[in-house]
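Structure, as structure tokens:
Every protein chain but one is kept in place in this view of the complex.
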Amino acid sequence: MLKFTSDQMSTLFSAISAMKTLYVPVEKGGEVTFGVWSETEKVRLDALKTVKSAKDLFFPQAETMMGFKMEGKNIEIQVPEEKMDEFVVFGVRACDAKSFEVLDNVFLAEPVDTYYALRRKSGIVICAACTRPEESCFCNVFGIDATAPAGDIVTWTVDGTLYWEAKTEKGEAFTAQLSEYLAEATAEEEAAVAAQNEAVKAIIAKLPYANLKVDGFTGDRMMEYFNSPKWAELYQACLGCGTCTFVCPTCQCYDIRDYDTGHGIQRYRCWDSCMYSEFTKMAGGQPRLTQLERFRQRFMHKLLYYPMNNNGLFSCVGCGRCVNKCPISMNIAKVIKALGDE
Amino acid sequence: MQVNESSKEFKPCIVAFCCNWCSYAGADLAGSNRLSYPADVKIIRVPCSCRVNPLFILRAFQRGADGVILCGCHPGDCHYTTGNYYARRRMTMLFSMLDYLGIEKERTRVEWVSAAEGAKFAATMNDFISTVQSLGENRKLRDLRCKE
Partner (left out) sequence: MQGIIEKVTELLDNGTVDRVLAWKAGEFSYDRTPAVFDKESGLYGLVYDSFCVNNLSKYLIEESKKDGKVLVLMKPCDSYGLNMLIKEHRVDREKIYVLGVPCKCKVSVDKIKATGLTGILDIVEEGNDIKVTTVYGDTTLDRKDVLCDKCMVCKDKVVVVYDEKIESDETAGIEKLDRMAEVEALEAMTPDERFNFWRSQLSKCIRCNACRNVCPICSCTKCVFDNDNTGISSKANVDSFEENMFHIVRAYHVAGRCTDCGECSRVCPQNIPLHLLNRKFIKEMNELYGTYQAGTDAEAKDPLTAFTKEDAEPSVIYNR
């Protein structure tokens, strides 16, 4: 384990941003989001959760896929460059780090999504272990250790000192570039990190959702859950807004649209939400006619369809953003509890 | 190398929504009387000033307008009796909101121009164009995708 030798985080940030574009949690308009670091930005490393997850950096809410220009009978196709400068994202929590694995299974499976793949290849993920989990957190339910995130590099902050450990080849190489700012941590310091991690885990065990049970969500019981009468009660208050899906680190549905700019066509994709009445609407109409079916789709996907296709990996990471943000306080934890009671 | 001064001059794109019964006829009269106003004004004929939905104004800006003007019959003279009274309230509210969002209020205007007021139509357009010209290009309420 290494440690950062200064107590000024800005020293580290300016060193990183001298090499690559650096994203950190910054406060913008009163809310915390991953933004490009600069001296003048208000860095908020104390914030447990950004409103939108770090997913946004790899799978942005809207991105241009290609353009078309028509001249007479010719159509010119403009494809964006398949090149990207490396970038670093600092301060990713364990839940968001795990969400990349969920997204990778979707976007990096054949046929590979080149837009996502390019960003994944170019991005270096530096995680920050949690120190102050809150009541909406339940990552432990999905086997995630909030104190041992899965990134290229993992950092822990104990008494104002930043400890650092590279976990991948990419992380090792990047750590080497920052060697002048890093020193070997002593055995006592490593023990202090371990002690803090144990304390954080003890806190997590006391949180209200720590004991959610998800073992019952197995493929063989899919139809049983699908036909559960509980959905009618659970969906009742749902407003059909997209808050839960847009703050979710693992939601990966998107829509592709053409925009007529007046001098050409821009084909872009943007996040879509299964909660919306227009979701997957086809020429034949809308496959999920009422909010009940749309609501059920979201949770069936997270708890059953996705794991059935991905060796049992749930596509919820227990970050609790939907718990905090849902306007009517309905969320996946309540769904797990209600369905699990059967 | 000599730079042609006039080619550097900013030529604003103006969209004018004109009601069919008064202002469009007013524009026609301005034309037949050979009164000049710049060709940068794109006239869109609408059945009545109250046909103009606030979205029309916003979309004109999105598509590259630097100024948008709505012309209708004088209050009291509406072909449909009361349409322009509604338009008056709606546009007052929309312009107030644009101003509140910090978008230059001088880029929007409402003028009442009757079918007999060809001269007023030309004068109004000339005045509006020079106002927008002094503001420069619309930057605050534009869609970058629509810029060539």
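Order of writing sets the chain letters: A and B. Residues in each chain are counted from 1.
By definition in this document, a residue touches a chain if its C-beta (ideal position, glycine included) is under 8 Å from a C-beta of that chain, and two chains touch if they have at least 3 such contacts.
Because the structure is a prediction, the values reported are computed rather than measured.
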Specify the shown partners of the omitted chain in the complete complex.
-> A, B
Which one, A:Gly30, A:Gly160 or A:Gly284, makes contact with the chain that was left out?
-> A:Gly30
Identified contact with the non-displayed chain, of A:Asp145, A:Asp255 or A:Glu293 | A:Asp255
With the full complex in mind, choose from A:Pro25, A:Gly67, A:Pro133 or A:Gly264 the residue touching the hidden chain.
-> A:Pro133
For the chain that got dropped from the picture, name the residues of chain A it touches.
-> 28-31, 33, 48, 51-52, 61-62, 132-135, 203, 206-209, 233, 236-237, 239-243, 245-247, 255, 257, 259, 268, 270-273, 276-278, 325, 327-330, 333-334, 337
Where the unshown chain meets chain B, residue by residue | 54-55, 58-59, 61-62, 75-76, 82, 85-86, 88-106, 109-110, 140-145
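Operating definition for what follows: only the chains that are shown with their structure count from here on.
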Geometric centre distance via CA averages, chain B-chain A, whole Å = 47
In the complex, chain A residues that touch chain B = 259, 261-263, 266
Residue ranges of chain B touching chain A (in the complex, touch as defined) | 63-64, 145-146, 148
